[in-house]
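First up is the structure itself, then whatever we jot down about it.
Note that this complex is displayed minus one protein chain, with the remaining chains in position.
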Amino acid sequence: MGLLKIDDLKVHFPIRGGFFRTIVDYVKAVDGVSFELNEGETYGLVGESGSGKSTTGKAVVKLNDATSGRILFEGQDLSKLSFGQMKPFRKDIQMIFQDPYSSLNPKKRVVDIIAEPLRNYERLSVGEEKKMIQKYLDKVGLSPDSMYKYPHEFSGGQRQRIGIARALTLKPKLIIADEPVSALDVSVQAQVLNFLQDLQEEFKLTYLFIGHDLGVIRHICDRMGVMYRGRLVEEGISEEIYENPQHIYTKRLIASIPDLNHEMREKKTNLRKRVAKEYEQNHSKYFDDLGRAYDLKPISNTHRVALR
Amino acid sequence: MKGESVNNIQLAKRSPSGIKIIWQELKKDRLAFGSLFFLLILLVSVYIASFMMDQKAIARVDIYSIYLSPSERNLLGTDYAGRDILGQLIFGTSNSFTISLCITSLTAFIGLSAGLIAGYFGGVVDNVIMRAIDFIMSLPSTMMIIVFVTVVPKFTVTNFILIMSIFLWTGKARLIRSKTLAERELEYVQASRTLGTPHWKIILSHILPNISSIIIVNFTLNLAGNIGLETALTFLGFGLPESTPSLGTLISYARNPDVLENKWWIWLPAAMMILVLMLSINFMGQALKRAADARQRRG
Partner (left out) sequence: MWKFILRRFFVMIPQLFILSLIVFALAKQMPGDALTGISMDPRISPERIYELREKAGLNDPWYEQYGRWISGIIHGDFGKSYTHKIPVTEVIAERIWNTVFLALITLILTYLFAIPMGILSGRYNDTWIDKIVTGYNYLGFATPLFIFALIMLFVFGFSVGWFPTGGSVSSKVDAQTFEYYVSKLHHVILPALSTALIATVGTVQYLRNEIIDNKFKDYTRTARSKGIPDNKIYTRHILRNSLLPIAAFLGYEITGLVGGTVIIETIFSYPGVGQLFISSIGLRDFSVVTAIVMMLGFATLLGTLLSDIILSLVDPRVRVE
């Protein structure tokens, strides 16, 4: 059964204008998105910047308010809850942020950063708390004496591990990882990704993994959804989408992945030209008159595409 | 953040807190450090002296020693009522400084609360607070303060401090708001929210420490400014009441052209005292400002 079910989620931001600063239009950051996460799986959301993938993730933890739609977590609708009412659920849903530099308060020691959620939810003695933090530092591969250091004494990869440790302390069921590796050096990216997968097994975590790199997403996600302009255009098992993309946007996304293999280069160029042509010719097959993607339709049990 | 050298990592409990950086910057700036040192000595001796001296004796009118020029008995001479200038100078300095400190603290408290709330919550709250600030800032504040002082039924030092504060918290609130706004967008604040930390705790324990250096700088500069404003109002006759002489009281004798032209010992020492106070506080403030603004930091 689904751990998280997102049903026709919309997040609209008002644009104010005119004489009295009234609302003249909306930015439809997320415009009718539905998908489901099963326990223990990793679900990826891909798309270009501004496609609404981060907004979707942030709506789940209420960093953005949902305009309409439902966010069902273990059957409970989170979308209507207030900031205060949300508190008990935050224990189960944690987030890992994109920028390891700004996501840790520079004025706090590691011990205070990691203990922040613990202090909000549990009453632990100083000794218990210390033991707990040491345990999690160990889990993310940092030495116990990092406890009294400040974030600026660590590298980007290490900082991201601190952020992960912080998200783990409450033993959450779901972790929303908002581009957790895109701010890191390429050499560290794989390391952190593998490490996230190890943690998943150990703590039985479910990931909602947000990213813009289709290669990364395919590598770590069981299923994925491709977002474009606030809509899902294709959704299903990662392998299936990657090998057999149906929507033109997915095709373009895949075509854009650079290939290091020398001989493949020409083939790739041809593929790109073909896709670009198809995009021009069959635009109406994929988008309606307003440039909005159609609703998803199943083409198999595990694969849905937004076609007319 | 300041580039800490590698060997600092061993010093486990070292804190890069704003206050510490500021202190180190201050030590580097000889002028500012000298000002701090000088100011401390000046204030401590003024407060001790005013504590030991008999205020009534100084306020006593002595018609046989009117307008005496400086002598051994009255080091800085006497005023139109034969009162010792040096004594008044000491009381004036301690009164002016204490009251400016009160005004600065009160406006800092109001400005900080309003700025943090407006910046953190945004939306309607922000709108209401900002409109109020815009309005107060566009009033002719000197005049408004004078009118308020005239109108208030019972004029006391407390009332004076309150009236001044009504008009002086706005600049600070605006500054704090813009800093809070910038801070709020950083991911660590969003992270705190997802960690279940309540709003008040995010504001007090996350945002506040990160803007602390700006608050300190602003506090220092405001303190100097408020000494100037208080003495100016007293000079005009709308500041501290007679019972609480300020440095401005001494200078206000110079509104009489005869005093201004011929009896410099009455007003000039007080004027110099204000200048010295404001200069040294400002030197410190400017050094702190450089410390807080990494762009201008001196190596």
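Labels A and B are assigned to the chains in the order they are written; within every chain, residues are numbered from 1.
We adopt the following convention: a residue touches a chain if its C-beta (ideal position, glycine included) is under 8 Å from a C-beta of that chain, and two chains touch if they have at least 3 such contacts.
Keep in mind that what you see is a predicted model, and the values were worked out from it rather than measured.
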item: Sole contact to the chain not displayed, among B:Met52, B:Val124 or B:Met143; value: B:Met143
item: Residues of subunit B (touch criterion as defined above) contacting the omitted chain; value: 134-135, 137-144, 146-148, 150-151, 224, 227-229, 231-232, 235-238, 251, 254-255, 257, 260-261, 264, 267, 271, 274-275, 278-279, 281-283, 286
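Operating definition for what follows: only the chains that are shown with their structure count from here on.
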item: Distance between chain centroids, defined by C-alpha means - subunit A, subunit B (Å); value: 49
item: Complex interface listing, subunit B residues touching subunit A; value: 1, 4, 8-9, 12-18, 186-188, 190-199, 206, 209-210
item: Contact footprint of subunit B on subunit A as seen in their complex; value: 58, 61-63, 83, 87, 90-91, 93-95, 97-99, 102-108, 116-117, 120-121, 145, 148-150, 152-153, 163, 166, 170
